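Missing here: one protein chain of the complex. Every other protein chain is in place.
Note that the chains are named A and B in the order they appear, and that numbering of residues resets to 1 at the start of each chain.
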Amino acid sequence: MRKLKHAFVIGATALALALSQNVVAQDKSIIVASTTSTVDSGLFGHLLPLFKAKTGIDVRVVSQGTGQALDTGRRGDADVVFVHARSQEEKFVADGFGVKRSAVMYNDFVLIGPKSDPAKVKGSKDITAALVKIRNAGAPFISRGDKSGTHAAELNLWKIAGVDIAKDKGPWYRDIGQGMGAALNTASASNAYVLADRGTWLSFKNRGDLIISVEGDKRLFNQYGVMLVNPAKHAHVKKDLGQSFIDWLISPAGQKAIADYKVGGEQLFFPNATVPGA
Amino acid sequence: MRAPDSGLPLQFEHTRVEAGNRRILDIEALTIASGAPTAVVGPNGSGKTTLLRIGMGLLKPTAGRVTWGGRENAAATRRAFLFQRPVMLMRSAASNIDYALASADVPRAVRKRKISELLALVGLSDFEARPARHLSGGEQQRLALARALARDPELLLLDEPTASLDPAAAKAVEDILREVAGRGIKIVVTTHDLGTARRLAGDVVLLHRGRVIEHTLSGIFFTQPKTEEARRFQAGDLLI
Partner (left out) sequence: MNMPASVCIFSEELTYAVTNAIKFRGVEIVFLSAFWMLITGDPALYRIIGLSLYVSLTATLIAALVGLPLGALLALKEFRGRIAAVVFVNALMGMPPVVVGLAVFLLLSRSGPLGSLGILFTPRAMIIAQAILITPIIAALARQTLADLWVQYRDELAAMNVSTAGSVATLLWDGRFSLLTALLAGFGRACAEVGAVIVVGGNIDGFTRTMTTAIALETSKGDLPLAIGLGAVLLVIVIAINAIAWAIRRTGERLAGAA
């Protein structure tokens, strides 16, 4: 019996020590809920060390789909939300969950498809026409289906193309409910079309026979915005640290850092914080 | 502090044990008093082990009373039991005794001395640090005896302590029991070996089909048995 008590005391002490250890490290840090595209493309890996060097603030990025990231902000589990779905962002601010939306940068979506191009859309600059052709050909198409910014953009493009995807979808339209990477992996494995953000595509390594089929359409423009979670809703939000991250992102230094990030010599994100109405 | 009440005599009154509708034990009256060892003999299945377990308080009778020193709910602090096949804890010989001492609330300070004494008593002084389960059958039986004695019992109940031992090992156990009895500890031992009963016991209880057939002094039991069953049992006839 005494031995058991000893074990409990030792165990509990070790535990208390172990759990108290990382309290110290939590001093100067914020949590940013962002999207898979900014993390998987490596952008944050480039930005955060620069920001940390300047301010000493640890930025902890949780990567989720845009919808989920906004939810995380709504629950107060993040200090800053950094996503790409403008209408949802504006609603987030209007509902009082975010303080103010600031435009940060953009990149664009590209339609990825197999080299064999069964829907004959390769080289087109008209995304809606391409989508209609895919539908008509019944060529396999992977949808994120996860309420992410990319998913929202895809649904919006179907709508502009005049396709009621909820009604028209057949076995060719595969809704996987997963992140960008998983969607690209699935497309690669099944030679399907998929809408992706350029950043993730450029840093994606398991391409197989996939290539860019459609790019350059103005409607493929993809704007990123950043918001501080409203401290009036969630008192624990690290207002000052979070705001300094936002301020840095839209400062000349932050904007330059974004422009400087390249994969294979190609710029992934285009800063536009100073462009009115972005 | 006053001396604890004595747990003796051990008395059975109208004690019955039933399993389903089978009657395992049915004792009108039996008194086991302090003094020389009591041997409980009888063929297999006669209820010897059940009687012993009830005497220890490990088993509650279906009906009737069992009392220790006149009390029904006497604490079992000064009773000890040696099972026919004792189970050694997965520890050293010394730790096995230490465990029994600790569970009998013997203060830590005196345990070391008691362990040496008990190991010496059962002739296992050299095996102190040996894992108990690595000992031979006879050694384990003696260690179990030391463990039982660690409880400083006034009543020691032993279930066939020599049944699975060769003659030399059995003699070693019997010698210890004689020594223990000499210290005033009341021994109740079940056995189907009449030799053991003859050598050790002051009185003998013959059980047959759960009933006490005869309870008398050892000298009388072996020379002038009163019942037919006792005569036949001693003659080596099969009592069924």
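Just so we're on the same page, a residue touches a chain if its C-beta (ideal position, glycine included) is under 8 Å from a C-beta of that chain, and two chains touch if they have at least 3 such contacts.
The structure displayed is predicted, hence computed values, not measured ones.
Partner chains of the missing chain, restricted to those shown and counted over the full complex, are A, B. Listed residues A:Gly181, A:Gly225, A:Gly254 or A:Pro271: the one in touch with the omitted chain is A:Gly181. The hidden chain makes contact, of the residues B:Gly35, B:Pro131 or B:Gly202, with B:Pro131.
Only one of B:Ala33, B:Val87, B:Val110 or B:Leu217 touches the absent chain when the whole complex is considered: B:Val87. Screening B:Lys48, B:Lys114, B:Arg151 or B:Lys186 for touch with the missing chain picks out B:Arg151.
Considering the complete assembly, chain B touches the hidden chain via residues 56, 58, 76-77, 80-81, 83, 86-87, 89-92, 99-100, 103-104, 130-134, 147-148, 151.
Listed by residue number, the positions of chain A touching the unshown chain are 1-4, 7-8, 11-12, 14-15, 18-19, 22, 25-26, 31, 36, 39-40, 42, 44-46, 48-49, 52, 58, 60-63, 75-77, 178-182, 184-185, 188, 203-207, 234, 236.
We adopt the following convention: only the chains that are shown with their structure count from here on.
In terms of their C-alpha centroids, the spacing between chain A and chain B amounts to 78 Å.
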